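One protein chain is absent from this view; the other protein chains keep their places.
By written order: A and B. Residues from 1 in each chain.
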Amino acid sequence: MNDSHYCPHTPEEIGEMLSAIGVATVEELFSPIPAALRAQTFNLPSGLSEFETFSRMQAIAGDNVQGLTSFIGGGFYDHVIPSVIDHLSGRAEFYTAYTPYQPECSQGTLQALFEYQTAICRLTGLDVSNASLYDGGTACAESAMMALRVTGRNRIIVDGCVNPFSRQILKTYLFNLDVEVVEIAPLDGMLNRAELANVLDDSVAAVLVQNPNFFGSVDDYTALAGQVHTVGALLIASVYPVSLGILKSPGEMGVDIAVGDGQSLGNPLSFGGPSFGFITAKKAYIRNMPGRIVGETVDKSGKRGFVLTLQAREQHIKRHKATSNICSNQGLCALRGLIFLSSVGRQGLADMALLNRDKAEYAKARLAAIPGVTVLQSAPTFNEFTLFLSKPAEAVVAGMLKEGIAAGVPLGDYYENLGQALVVTVTEKRSKKEIDHFAQLLEAALCN
Amino acid sequence: MQLIYEKSVPGRRGVKLPASDVPAAAPLPASLLRSAPAGLAEVSELDLVRHFTNLSRRNFSVDTNFYPLGSCTMKYNAKVLENAAALFNPLHPMTALLPGGEELCQGTLGMLHDLGGLLAEITGMDEVTTQPLAGAHGEMTGILLVSAYHAARGNKNKKKYVVVPDSSHGTNPASAAIAGYEIITVPTAPYGDMDLELFKKAMTDEVAAVMMTCPNTLGLFNPHIREISEIAHSHDALMYYDGANLNAIMGKVKPGDVGFDVIHVNLHKTFGTPHGGGGPGSGPVGVKKELIPFLPQPRIIKDSQGRFQLEARRPTSIGRTANFFGNFGVMVKAYAYIIMLGREGLIRVSEQAVLNANYIKERLKPYYDLPYDQTCMHECVFSASRQLAHGVHAIDISKFLIDRGYHPPTVYFPMIVKEAIMIEPTETESKATMDEFIEVMIEAAQTAESNPQALHDAPLTMPISRLDETKAAREQNVCCQW
Partner (left out) sequence: MADYFFSKEHEWVRVEGSKGKVGISDHAAHELGDVTFVELPKVGARVKQFEILGSIESVKAASDIFAPVSGAVVAVNTALETTPELVNESAEEGAWMAEIELSDPSELQNLMTKSQYDDFLKTL
């Protein structure tokens, strides 16, 4: 079989090249590798045609569940994706380019990233953004490490209402460092402010909170920012970008660093990736930001152009003293985020956020009316809320999955004593009819 | 070109959103609301399409230009891989974590498990985690695995250092430093590999790991790699393999056979997934069996009935380095690439990548200094030192290449080569393309002597000329002001 469509040389061309090099065979080029080091086996299957490959992938995709009606969130959200996004991010000039090291032939990527940074700054109400991080969870860890550098301190306080995966990632990143991570247990689905006050002192580098939090509760951290600043620490907020269509921005609250996952901005669920993480901060902290940053400048004739800037912070120059080890980020996903935000636009994002909340409030009222269901939090919520059920949530969810409904995320795996709690997510894609059907099934599940 | 914000007109929209079929909710308290909507662009769908289409045309890319960017493996990305990835778009990652959810995701869990197996066979490792999201993320994950290994043996406080050669990628020392280690850098010897005698002196029982790229960033295979591994192991240090250059050796050498204990591979380099103008990448990490207990979770296991399950919580795990299962969409593409090329196809990839690099090396050798004149693997590193005598730097040569429609090679890396020009053609380029590139490189060398100013003035054909990077760094305008 001939695989040569990806290795184009003909035997004649190979012969010409070998004679230009001055060797007889391709194998001779591997002579620097001592025979004793050579692979003895290479047990891979034989290759497939393009058609066979795609058929195999279709079969694999077919082994997954199809057509679930989803009320699950937990950090990834099923939102509309305007058609233009696939078409524009699918331009090969974007997706087959590398990191824009050579600005003159990369102005497309560079200007798009500058526009992305602008969108993220405006969304979060903060001054500076980088060109993306890996995902929302790692962005939390990077923001904590940034706070350690800024303050020179070694304690991080994390609200237990922050996404449990983000908290796990933070602990994994920090476990070999001399850093203490203090977790505050949630109180009724909210930050326990009294407990936080007990541990907040001038050894703390940062306090990490999330809005809306993992239970779906919406909070105002303005007063908290003041308290945190009093002891010289930074306040970090992890935020859900779609909610910022209406919710008070981190900048308005006095937050120092805001992070989040950009999946909800035009990126498919795709079993968890790729999405992108974002990080924004007050201008004073720009030199401690991780990752690539695009800056505006001018060319020799004074024409505006864009470059990767502040590169002297980065690993390829500063090596072990760099602000982070990040090289590749999630540029194409960030581009999708920019196209999404530019497509829905200023008022569209606000409308979309309101629509999410309207649907979720309808669902919350409908579900809370079912005997055996109460709403866990007294706080307002956005498009997620937590129900407390009269039966173990895992069993209820497992039963409803058989009916084609993913009812939500049971909390038993993540919190002690919350085995009957269920986080339900309702995006703009869920119809009233689907919500009503969900309510009927839940009622049936709890009655028998 | 205008910014999208400069094209914005209040009231315009680029997409029609779903209408509401539920009553409007009572508003949230004002204290929870933002004072005004975020200042996003307001443009029509056509404005949006023109803007981003025109932006895209200001990029060089693999699909439009030869892109011999050393160390980055900018091979052609097969289109069928994009189609394959789209098949999985609707699946929510939490589905697998619901009670009974694994049964609903047998296709994806099985594919991830199989991909791990294929990568393990290619690299000679015992198990692979697909969670790390990029090469550097894989490095950090790998070094955290190393530290968990030492901690489990009671050596957490004893192991303080990670050893890297001075030719290493900057990510290696940066990743090890972020994971809590101090760095010992070993110089390169005149023969182009890490200086073996200095390495022996650097090795003590306080070294946790040695990080190597093999072939190294000079494109040279280190024949002493097994000896180096043995020395490291004699000090209870683990060997870390930076897989950035794996494209050179598939089917020829397995890092696991020659003493490496932990490796990452860059799916966006070797395994044909596009780089996206800065990501998403994917950096799966392979380990030898001693390190399996420490792998991050969720970990996919195959049960006795051949069903794929998520392993129960395991206290020895380092925990989690990313939200879910890694950059899944990238792994779909890499998996499809591997099964499409198969055993013979992957071997041919490495053979022709090495053939192409040596061809360019031999053809350009008369015109550029070659500081390490040996048979190279998948890339070769020249120095513009001869051109520097005429005041021409590597950066000037790169800008000349841009004017001729070539993305420049990597320049000024590795740092140990003065005025470095690092060329990696990859296996997907034809001889004709390389011959044209070689002619332009020769012309650049001749122009450096005859008319150096022409190189200093380049590029002239791009939308912008050379940019004032000092101004950008001093002024830090990183977002568009209101």
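Definition applied: a residue touches a chain if its C-beta (ideal position, glycine included) is under 8 Å from a C-beta of that chain, and two chains touch if they have at least 3 such contacts.
Everything quoted here is computed from the prediction, not taken from an experiment.
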Using the document's definition of touch, tell me which of B:Q2, B:N54, B:Q453 or B:T470 contacts the absent chain. B:T470
From the list A:A24, A:A223 or A:I317, which touches the chain that is not on show? A:I317
The listed residue (B:F88, B:F221, B:F308 or B:Y412) that touches the chain absent from the view is B:Y412
Residues on subunit A facing the left-out chain by the touch rule are 287, 311-313, 317-318, 321
Subunit B residues that touch the omitted chain in the full complex: 412, 469-470, 473-474
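To be clear about the criterion, only the chains that are shown with their structure count from here on.
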So the centre of each chain is just the mean of its C-alpha atoms; given that, what is the distance between subunit A and subunit B in Å? 19
